[in-house]
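Sharing a structure below in C-alpha cells format, with a few things to ask.
Every protein chain except one is present and positioned as in the full complex.
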Amino acid sequence: MLEPVTVSLASLNITTLAPMVIAIIGALVILSIDLFKGGLHKSLYVMVSLLFLLLDLGAIVDFGNLFLRNGTILGMFDVMLIDGLAILAQIIIVAGSMLFIPLALTSKRFHEYNYPEYFALFLFMIAGFQFMVSTDNLIMVFIGLEMASLALYTLIALHNRSKSFEAAVKYFTMGALAAGFFAFGSMILYAITGSVEINQIALALAKDEYTNIGYVLLGVTFLLAAFGFKLSMVPFHTWTPDVYEGSSAALAGYMSIVPKIAGFVVAMRLFEFLVHSGVVWLQVILYVVVVVTMTASNIWALVQSDVKRMLAYSSISHAGFVMAAILIGSTQSNTGLFLYWALFSFTNLGAFSMLWVNRQKNLVPGQSSDHPYEKFSGLVRTMPMAAVVMALFMLSLAGVPPFALFWGKMYLIGSAVSGGYTVLALIMALNSAIAAYYYLKLIVFMFMKEPLPAYGRKYLMNASLSLKTIIGIAAVSAIFGVFAVNPLLKVITLFVYNSGY
Amino acid sequence: MQEHILSILIFFPALAAMLGFVVHKDSAKAYGITVAGIEFFLSLWLWHIYDPMTSGMQFMEMAPLVSAFGINYMVGIDGISLFIIILSAFFTLIGILSLTETRRVKDLILTLLFLEMTMIGVFSALDAIVFYVFWELSLVPMLYIIGAWGGPLRIYASVKFFLYTFTGSLVMLVGMLFMAYFYYQATGQWSFSLLEWYRLILPVNYQMWLFAAFFLGFAIKVPMFPFHTWLPYAHGQAPTIGSVILAAILLKMGTYAFVRFSLPLFPDATVAFMFPIAILAIIMIIYGAMVAYAQEDIKQVVAYSSISHMGVIILGTFALNVEGISGSVFLMIAHGVVSGALFLLVGVIYDRRHTKLMSEFGGLASVMPRYATIFGIMMMASVGLPLTINFVGEFLSLLGFYKQSHSYTLVAGTAIIVGAIYMLSAYKKAFFGPVTKEENKHLKDLNKTELYGLVPLVVIAIWLGVYPKPVLEPINNSVEAIVQLMHDKAQTPEAQKRIPNLAKTGTMNSVQEAH
Amino acid sequence: MEIYLYTALFSPLVGSLITALFGASRKTYFTGILASGLLFASFVSSLILLTYVMAGHTVHVEMMTWIATGDLYIPFGFVVDQVSVTMMMVVTTVSTVVHIYSIGYMSHDKGFNRFFSYLSAFVFSMMVLVMSDNFLGLFIGWEGVGLCSWLLIGFWYHKESATWAANEAFIMNRIADLAMLIGIFMIYWNLGSLQYDVVFAHISSLPMPIITWIGIFLFIGAMGKSAQFPLHTWLADAMEGPTPVSALIHAATMVTAGVYLVVRANPIYSEIPDVGNAIASLGAFVAMFAATMALVNRDMKRIIAYSTLSQLGYMFVAAGLGAYWVALFHLMAHAFFKALLFLGAGNVMHAMHDELDPFKMGGLKTSMKWTWILMTLASVALAGIYPLAGFFSKDLILEVAFVEQHYILYTVLLLTAGMTAFYSFRLVALIFHGDKRHLEHGIHPHEAYTFMLYAMAPLAILAVIAGMVFKTPYYQMVTQLLPAVQYHIHNHTTFWIMTIGTQLFVILAIAYAYKKYAKAVKVDKKVESGFFYQLLYNQYYIPKIYDEVFSKPYLQLSKLAWKQIDLRIVDATVDGIANIIYQTGEKTHTMQDGNLSSMLRWMVIGVVVLLVLAVAFTAGYNAVNLRAM
Amino acid sequence: MELTLNHYLVLSAVLFAIGLIGVMRRKNLLMLFFATEILLNAVNVGMAAISHYRGDYTGQMFAFFIIAIAASEVAVGLGLLIVWYKRTGKIDLDQMTSMRG
Partner (left out) sequence: MFEAVAFYLFAALTIVMFTITVMTSQALYALTAMAAGMIFISAFFFILGADFLGAIQIIVYTGAVMALYAFGMMFFDTTRNVIEKRNNPRFVVILGGLAAVLVVLIVLAPIVTTDLNAHYPIDTSVGNSQAIGMVLFTKYLVPFEVAAVMLLVAMIAGIVLAGKKMDKSLTLMADEEIALMHALSHDTTEEKGGH
C-alpha cells in the first residue's frame, strides 16, 4: 500500500510559482471581467494586463534579490528552478511584454483587440514562457512551451485576415512537428539517463562518460531541431518570415524577442553542458548552425522587398548571432547573450512599432504586402521625425555605434574572441557588414528617394499617443543604450555567474 | 572649461545640430556658420592653450562608460591630433560658408554639424572603442550627404562607401577586441585605453595578425590600393561639400589611425609589413596618378589624385622615423587643405555649368581669371611646389622613407613627376586654350561667397608652406614620443634596427657617425 | 649689409605681388614701371653687395626657420658670397633690362600686368635659388623658377602649342628634380644637414660611392634645368613664350641654374673627377648636338635657343673639368650677349608681326638699323671674336679643355665654335641682309620704341666689355671661393696658333654664312631632302621619339589602368563579391516557396542531415574507442 | 527471445518515421494533423517502454503529459482549420502560399 506522503509546505517553496500565478490570475481576471460586463474598451484590458505584468515583474525582481542573497531557489518538488538565468529571462519576457502590450492602443481598430480573450491569452502565454525558463524539467519545459505556443498561434490568427490564418496554420503545423521532435529527443535522453531533468541528465551522462554517444547525439539532434525551430535556426527557420508577415507588426516584433529568449535559456541549460563535455560533434554542429543561420538569413534578407519580411530575416540572423554565445559557452558569452537580447528587444521593439504605426488597412493598388520599401520612399520629406527615428533603429540593428545594439554586438564578439573562437568572431563581424546592406536599403529609401504620392499620407496611420510613447522609449534607449550597458553588464554577470553558467 | 575643452569641442556641434532642428530653414545657413564659427574659434583656442613643447597627451578627460568591460570615455590630444581637429573645424566652417546647395539646406547643415562631432571625436579619442564609435558614426552623416545630395549614381556610391568602410572597420573591431583580450590576459583587467595598450608588448606573431586586422580597417578608409574603388564613386557622386569633407578629413582618419594605433602598438609587425605596405603605397602613388591622368571628369582627377597623395602619406608613416612620420602627419593636413580647396573649386564650376567633364570647358583662364588663379595656386600646391603646404609634407615623407629604402623612395618620388603630369594636363584642358563652348563665354568669375571660402585656404596653403613651424613643431614633439615608444617596444632585431632610438643619441651628430 | 640683401631679394617679390593685384585688371603702365623700378632697386642693392664682396667679405643671414623636425633643420638662410653675387648681378642686370624692355614689348598685350607679375616672381625665385645657403633653399628657387617658367611659357594660354610647351617644360624639369631630391636625401642622411657650409666641410669624409651618387643625382637635377641631353627638348619648345621671357629665363638666367649648381657644389664635384669628366663630355656633346640642330632650323627663336643650349654645353665642359670660375664667367658673359640677341629677335618679331621664319624676312637693316647693330654685336660676341665678351669666356673654355688635355673635347668644342659662328650669322644675314622677302607678306617693319633700344644698350655695352674689362677683377674675386686655377697655355707658340686659328676659323664660318645667305637665298631642295638635313631639321627625331615612347604609351597605359584595371578588375572584384552574395540570395530565397509542405520537408531534411552526421560521428567515435581498447 | 528496450525503441523510431513521412506527404491539413498525432504516439510507446524497463514512473508521466498536449493541439489546430476553411473553403495547404520569398 502506498504510504501517505507528508510534505512540509515550507519545503515546497510555493512562492516560486508566484510570478506565473500572477500572470495566470491576471488572465482569469480579464476573462471574468468580460463575463460580468462585455464590450469594454480594449484600453481597460491593456491596463489590467499591464498591472498584472507589473506585479509579475515585481515578484521576479523580488526573486532577484532573494537569488543574490541565497542563490538558486528550488521549489515544488524541485520542478521549479529559480536561478539567475530564469530571473533574467523572466525579466526580459515580462518587461518585453509590458512594452508590447500598449501597442494594442492603436488609433485604428484591429480585430484581435476586440477580444478580451486576446489579453487573457497574452498573459497565459507569458506564464507559459515563464514556466519554460524557470525549470530544468523537460516535461515542464514542454508544457510551458506548448501552453505559450498554443496561445501564440491563436493570437496570430486573431488578427483575422487570410495572411494571418496562413501564418498561424504554418506556425502551428511546424510547431507540432517540432513538438514531436522535442518529445522524441527527450525520450532518447530519458532512455539513457533515466531522467528528464537537465542537471540529472548532465550528471548521468558525465557518470557514464558518454558511453552511449550515439544515443546522446540522437537525442541532441532532435532537441536541436526542436529548439532550432523555436529559435529559427536554418533550416528550421522557414516559418519565421511568413509568420512575421502574416501577423500584426506588433506581434511580430513580440515574437522576435520574447519566445526566443525563453528558447535561448532552455537551449543554454541544455546545450551548454554538452558543449563543455567535449562532444566535438555538438561543437561542430552548433558552429555550423550558427554560421549558416547568421549568413544565410542575412543573404535572404538582402533580397526582400518587404520591410517586415526583411526584419524577420534579420531577426533570424540576430538569433543566429546570439546562438554563438551558447556555442562559446563562457560566462562572458552568456552574459553577452542577455545583454544583447535586452538591447535588441528595445531596438527591435522600436523597429516593429514603427511598422505598426504605419500599418494601413487598405493596401494601395499594386501593393502586395503591408510594408514594401516603396512605402518609405522619401519619408524624410513627409515625416522627418519618423524617418530619423526609423533610421535610428535601423542603424542600431546594423550595429553602428554608439546605438544600443552595437554594445551587445561588441560584447558578444569580444566573448567569441576571448573564448578562442577568432574565426567565428570574424564571421560575426562580417555578417554585420552584410546585414548593414539591407538596413541601409531602408535608410536609402527613406532619405534618398523621392516620396511616392500613392503612399503620401499613409504613414503614421495607426499612431496614437501611447504608441508614440513606446517608440520614444525605444528610441531613447537605442540612443542612450550605452549608459545602460555598464549596469546591465554588472547585474547580468552577477546573475549568470552565480547560476553556474 | 579648459579641462573639458575637448568634450565641448566634440559635443557642441552635435548639440547645436539638435537645437538646429528648430531653426527656420531660411536661417539655417547663418546658424550653421555661427555654430561652425564658434567651433572653429574654440579649436583655435585649443591651439592657443596647447603646450607645444610637451609630447604627451593634453586636455585628457576620462569618464567611465562601460567600466565592467574596460571601456571609458577617454579623450586627449597631442600634436598629431591637434591640427587635424582644427582642420576639421575649419573645413566645416569653410564648407558651410561656401555652400551653394539649395535643396534642403537645413538638413545638410545639421548633418554637417553631426559629422563635425564624429570627426573631432575620432581625432581626440584615446579609448579604442570610443574611437571606433566615432569612426563608424562618421559614416552615417556622410552616407546621407552623398546619398541625398549627390549625383545620379548617388545611392550606389553612398552605399558602397558605407558598406566598404563598414566591413573593414568591423574586422578592425575584432582586432580591437583581441587587443583588449590580450590586455586582459596580461593584466587581468579589461581595458580599451590606448595609453594602457601602449604599455603592452605583444608577441610578434600576434602582432602580425592584429596588425592585419587593424590594417584592413584603416586601409579601406585611407583608401589604399586595392581597396580604393569606393573613393572615385563617393567623390564623383558626392556634392561639393561632401567631397571636401571626405577628402580633407575623413580620409585622414585612416592615416591618422595608422600613426595612432598600428605603429605604437605593433612596432615589430609594422617593420615586418613595412615593405609590402610601401609597395602598396607606391602603387597608389603611381597608379593613382596614372588613373587620374586618364580621367575625363575633373572631379575624378582630384579624387584619384587623393589616392596618389595618400600613398605618399602612407609611405611617410611607414618611414618609422621622426622625419617621415612628422612629414606624413603634416601632409595629412596639407592634403586636407589642398584637396579640400580643389574640390571646392571644382564645385564652383559645377555650380555654374552642371558638368564636370573637362571636355566641356577650355579657356576658362580668360573667362574666370580669379578662379583660374586660385585653382592654379592650389594645383601647384597639390603638385608639391616648395613654399606651398604640400611640399613640406611630401618632402619630409619621402626624405623619411629614404632612410628605409633608397630604391623605393626613388620610385615613390615619381609622385612629383606623375603628379605634375595629370594636374597640369587637367589644368590645361580646362583652363587653357581658346574658349570653344558658347556657354562658357559668359561664366561669372568667383563671387564673394566663394572667395570667402577659398581665400583662407590659399592663405593657409602658402602660409604653412613658408612657415610650417607652428604646426610642425608640436607634431614633431609628439611624433618623437611615438618613435621612441616604438623603439623601446621593438623586439625583433630588424625592428630595433629600423626604428631609430632618439633617447640615446640625443641630438644626433651624424657627421661624426658617418665615419 | 643685410638690408641690401633683403632689398635685393625681396623687392622683386614685392613687385610681383603688387602687380599681381592688378593681374586681372586693365593694362596699366604703372605696373611695368613699378616692377622695373623695384628690380632696379634690387640691382642697386646687388651692386652694393658686389662691392662689399669684392672687398672680401661675405654676408650670411638666417631669416627664419623653415622646416625643423627630427634632426632636420632647414632655415631660410641666405648667403652672399663671390659665387652668388655673380649670379645676383647677372640676374638683376638682365632682368632689369628685360623688364624695361618688356614695357615696350608687351605694350599691346592684354596680359601686360600679369606678365610683370610673373616676370618679377621669376626674378625673386631666381634670387632665392642663387642666394640660398642650403640645398633645400636652392630647391625652392629651383622649383620656383620652374613654376614661373611654366607660367611664362604658357603666357599666351589660348595657344595650344604654348600651353603644351609649358607643361612639357615643367614636367621634364620635374623628372630632373626628382633626382635632385634624391641627391638632397642622400646628403641629409649621410651628413645630417643640408647647409652648404656643413655639407662642403664634411663631404670628403664620406665614402667614394656615396659622393659619386650624390654628384650624379645633383647633376641630373642640373641637367633638367639646364636642358642637357636627353632632357633638352623642352627648351626649344619653350620659345612659345614671349620673347623677353626667352631672353631672361631661357637664355640668361634660369637655364644656367644647372651650371650654377655644379659650380656651387664644387667641393662635391672636386672629389669625384670621373663624374666631372662625364659632365664635361656630356657638355661637349650637347654643345655640338645643339649647334647642329641650330644649323638648319628655320625658326629664329629656336635657333637662338639651340645656341643657348650649345653654350650651356660649354659651361658644363668647364665646370666638369674643374674650371668652375671659367664656367661661371662664361655664364655671365653669355647672359649678356644672349639676352641681347633675344631682345633683338624680339624687336624683329615685333616688326614682323610675330613671324619667326627668317627665310621670310630679309633686308631689315634699313628699317631697323639699331636692332641690326645690336644683334650683330651680340652675334659677334657669341661667335667669340676678339675683343668681345665671348672671346674671353668661350675661348677660355677651349683653352681649359686643351690644358686639361682633353683633346677630343677640345676638337668638338672648336668645331662647335665654328658652327656657332655660322648659324649666328646665318640668322643675321637672313634677317638683315638680302631681299626684303617680307614685303611679299605685306609686312612693313619698323624699329622698336627707342626706350627699348636704350634698355638694350647696357647689355650691348656689357657684351662688348664684359670679357675684356671684367676678366681679371672677376677672377680675383671669385677665386676666393672657387678653386683658383689659371688656364694658360704656357707654350706661347701654341697659344698664339690656337688663338689666331680659332679666330680665323670662326671668321671663315661667318664669311661663309654671309656668302650663303646675305644675298639671295637659294633653297637647295636636294640638300633639304637629304637625310642629314632632315635629321637635324627634325631635331634628331627626339621629340617624336619621346612622344612615341613616353607620352603616348603613358596615356595609353593610364587609360588602360583606369578602364581595364581599375574598373574591370579592382572595382569589379569588389562589386563581384557583393553581387555574388546578392545573387546567392536571389537564387536561394526561392527555397522559401511559401508552401507549408516544403517548409516541413526542410525541417526533416535538417534533422536527417544532423542524423547522418550523428551516425557518422558515432561510428568514428566507436572506431577510435575500440582501437583504444 | 527476450524483448528488450531496444525493440520498443526501434518500433518507436519506425512509427516516428511513418509520422514524418505523413507530415511531409500530406497536403490536406486535417490529414497532416493525423500524422502529427502519430509522431506523439510513437514517442509515447517509447516513453512507456523506457518507464517499464527502467522501472521508473517518469516516462509514464511524460507520456501522460504528451497525451494532454496532443489533445490541446487538436483543439487549437482544429480551431485554426475552421477559420481557414470558413474563409477559403479549402484546407489544402497548396492553397496557402500567399507569402513567400
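As written, the chains take the letters A, B, C and D, and residue 1 is the first residue of each chain.
To be clear about the criterion, contacts are C-beta pairs under 8 Å (C-beta built on N, C-alpha and C of every residue); 3 or more make two chains touch, one makes a residue touch a chain.
Computed from a prediction, not measured in an experiment: that's the story for all the values here.
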item: Partner chains on view for the chain not depicted; value: A, C, D
item: Full-complex contact with the absent chain, from A:Ile24, A:Ile82, A:Ile285 or A:Leu343; value: A:Ile24
item: Residues in subunit C touching the chain absent from view; value: 597, 601, 604-605, 607-608, 611-612, 614-615, 618
item: On subunit A, residues whose C-beta touches the chain left out of the figure; value: 1-2, 5, 7, 17, 24, 31, 38-39, 76-80, 108-112, 114-115, 117, 120-121, 124, 127-128, 131, 137, 139-140, 143-144, 146-147, 150-151, 153-154, 157-161, 164, 188, 191-195, 200, 204, 207-208, 211-212, 214-215, 217-218, 248, 361-362
item: Residues of subunit D (touch criterion as defined above) contacting the omitted chain; value: 1-22, 24-28, 30-31, 33-35, 37-38, 41, 44-45, 48-49, 51-52, 54-58, 60-61, 63-65, 67-76, 78-83, 85-86, 91-92, 94
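Criterion: only the chains that are shown with their structure count from here on.
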item: Centre distance in Å when subunit A and subunit C are each reduced to the mean of their C-alpha atoms; value: 77
item: Chain centre separation (subunit A, subunit D; CA means) in Å; value: 26
item: Residues of subunit A engaged with two or more neighbouring chains; value: 169-170, 173, 177, 241-242, 303-304, 437
item: Set of subunit D residues in contact with two or more other chains; value: 23, 93, 96, 98-101
item: Subunit C - residues contacting subunit A, complex; value: 578, 581-582, 584-586, 588-589, 591-592, 594, 596, 598-600, 602-607, 610-611, 613-615, 617-618, 621-622
item: Of subunit B, residues touching subunit A in the complex; value: 64-69, 107, 129, 132-133, 136-137, 139-140, 143-144, 147-148, 154-155, 158-159, 162-163, 166-167, 170-171, 173-174, 177-178, 180-181, 184
item: Subunit C to subunit D touching residues, read off their complex; value: 589-590, 592-597, 600-601, 604
